[in-house]
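Here the complex is missing a single protein chain, while all its other protein chains stay put.
The block that comes next holds subunit A.
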Amino acid sequence: MLNKIYDWVDERLDITPIWRDIADHEVPEHVNPAHHFSAFIYCFGGLTFFVTVIQILSGMFLTMYYTPDIENAWKSVYYLQNEVAFGEIVRGMHHWGASLVIVMMFLHTLRVFFTGSYKKPRELNWVVGVLIFAVMLGLGFTGYLLPWDMKAVFATKVGIEIAASVPFIGESIKVLLAGDTTILGAQTLTRFFAIHVFFLPAALLGLLAAHFIMIRKQGISGPL
């Protein structure tokens, strides 16, 4: 049955090459932990992606309760944390996942660095990886404000002041992020929400796509 559906689609859209590019390829021995245990260092990138997927899923569920408004943001998080069934788990996964994704990404970066895998022809993939790193830090920074608790507001205040100290464009960045030249308030929260939930994830998905397409095009770097 499945084969018939596949053939029906394949006859019209020629999906076999797509399938081959995504899934049907060989994995060399030197990155396979089943053959060499030390090859687990090659799992860090995949695990980063795994946590990213969990972040996206848990984040989608969080927005079913979260309200990006200074009156209700904290209350909605408090309610989610203490009243909603499994709310504590979903929020907990999103909270700890935010840290784990940074840890795994850091380990992945070190693996790529120390195996020299960024060398020709993979320079561009390294650059895209560093951009992903920056986007992830941006997601961490913007997500920190959303619960609208004490540490959220005051840490964001410091962060925005740092952004404002950029020469020439600092003030513009500040207004873009905070929505006002002096107030850190309702506008800031909605902007951070939009950046955290729409802008940065969109950028992240684009960069991840580029990252993965490049890996498939070039293959994994050979053994050391």
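What we mean here is this: contacts are C-beta pairs under 8 Å (C-beta built on N, C-alpha and C of every residue); 3 or more make two chains touch, one makes a residue touch a chain; residues count from 1.
Operating definition for what follows: contacts and distances are computed from a predicted model.
Not every chain of the complex appears here, and the one that does not is recorded in UniProt as "Menaquinol-cytochrome c reductase cytochrome b/c subunit", selected from "XdhC family protein", "Carbon-monoxide dehydrogenase medium subunit", "Branched-chain amino acid ABC transporter permease" or "Menaquinol-cytochrome c reductase cytochrome b/c subunit".
In the full complex, subunit A touches the hidden chain at residues 7, 10-11, 14, 16-17, 20-21, 23-30, 32-35, 40, 43, 46-47, 50-51, 54, 70, 74-75, 77-78, 81, 88-89, 91-100, 102, 109-110, 113-123, 126-127, 130, 133-134, 137, 140-141, 144, 147-155, 157-159, 162, 165-167, 184-185, 216-219, 221-224.
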